[in-house]
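Just one protein chain is left out here, and the rest sit where they should.
So, chain A:
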């Protein structure tokens, strides 16, 4: 009834699929580092710490069994990045895929950008379902025929073959970044994209790999004066001249590339005023924005900091229009979260197709659905214990203190090693992909 893209409490979420190994002994390479649907939602890509990309494809729906929603099955997998070594600095360059972004589809092939800390690559994923047979100079297995034995000519023909999906690197955009790349974003012009590291943002043309324009540079002349770094950046979904970047100090800057070539001066600065009496040692750390995402309609943007999700109206810079607490009960645990480094965890967030609901992850494999239109929220869990087909997910509750009710879990029992940092929402349907450490869960709206 809610139609495409609705969510929150109208929608009941049920388990659809889980990908990945069951065993608890997780190899580092298997840690999922990014999840992204393509523009139609037909393809779902994941990247991991081992530099590998796995793409799943939604099977075309089985009309005779409408309650059996289409499943995502492996479509292609390839090694995107390999570990490298910077000899000058004696530093290893991790092959971990930080981000994957799909290009809008222009022809039969699919294209995506994947990046590690230093290098962005454009991958072409294409299908091959026929092959040429009947060459004159070669045998079917590829060996060359002895020319003397050829007495007749034949015309090679294409014959059908089993579908083969090939991934090939079409462009490698290297040496553009001194610091670690945290974001890439394809422009609405479909010709350019930006890549952001801790201190700089570059703009590239998808066809040109040997040149890149620096559009933001916040590196101070003296590194001792460094006070903030860039944490995320994104192009506006419709305005090709506009992009935003967030900082470790909790600010977001919107820049207009028509104003100047170097966008060091922002067009808009989004910052919520802080109550100075509430300031603590942790204030700045927990205000650091880990993700920024424009709404699909381009009128709002969402930011995620350690404890909350904020929705900003692009026309109002002085405060967000909506603020949602993700896991406020952690505020009284900040000391231990600082000691175990969890306070630096970078959670992502995402919008549903019609911008009415937003989703973000938390600890203990919990994730949160925040319904903007109904002003309601729910906490769900990605767990192997709720893995029966079409099993409806039960809401979870955390007990912050005092007497723990039945079915509640106390803050001290939360597993802080089970983090959901990466989630994605299908652009049109109520299908979500939630990544735990090494498993990918797919949940769908319950269909009656």
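Here is the rule we go by: contacts are C-beta pairs under 8 Å (C-beta built on N, C-alpha and C of every residue); 3 or more make two chains touch, one makes a residue touch a chain; residues count from 1.
Following the convention adopted for this analysis, contacts and distances are computed from a predicted model.
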item: Which of "cAMP-regulated phosphoprotein 19-like", "Metal tolerance protein C2", "Integrator complex subunit 11" or "DNA polymerase delta subunit 4" matches, in UniProt, the chain that is not displayed; value: "cAMP-regulated phosphoprotein 19-like"
item: Touching residue (missing chain; options A:331, A:376, A:397 or A:446); value: A:331
item: Option touching the unshown chain, where A:60, A:107, A:151 or A:278 are the choices; value: A:278
item: Absent chain, residues of chain A that touch it; value: 19-21, 29-30, 32, 46, 48, 50-52, 54, 74, 77, 79, 82-83, 85, 90-94, 117, 179-180, 198-199, 223-229, 248-249, 277-278, 280-285, 288, 331-335, 338-339, 438, 440
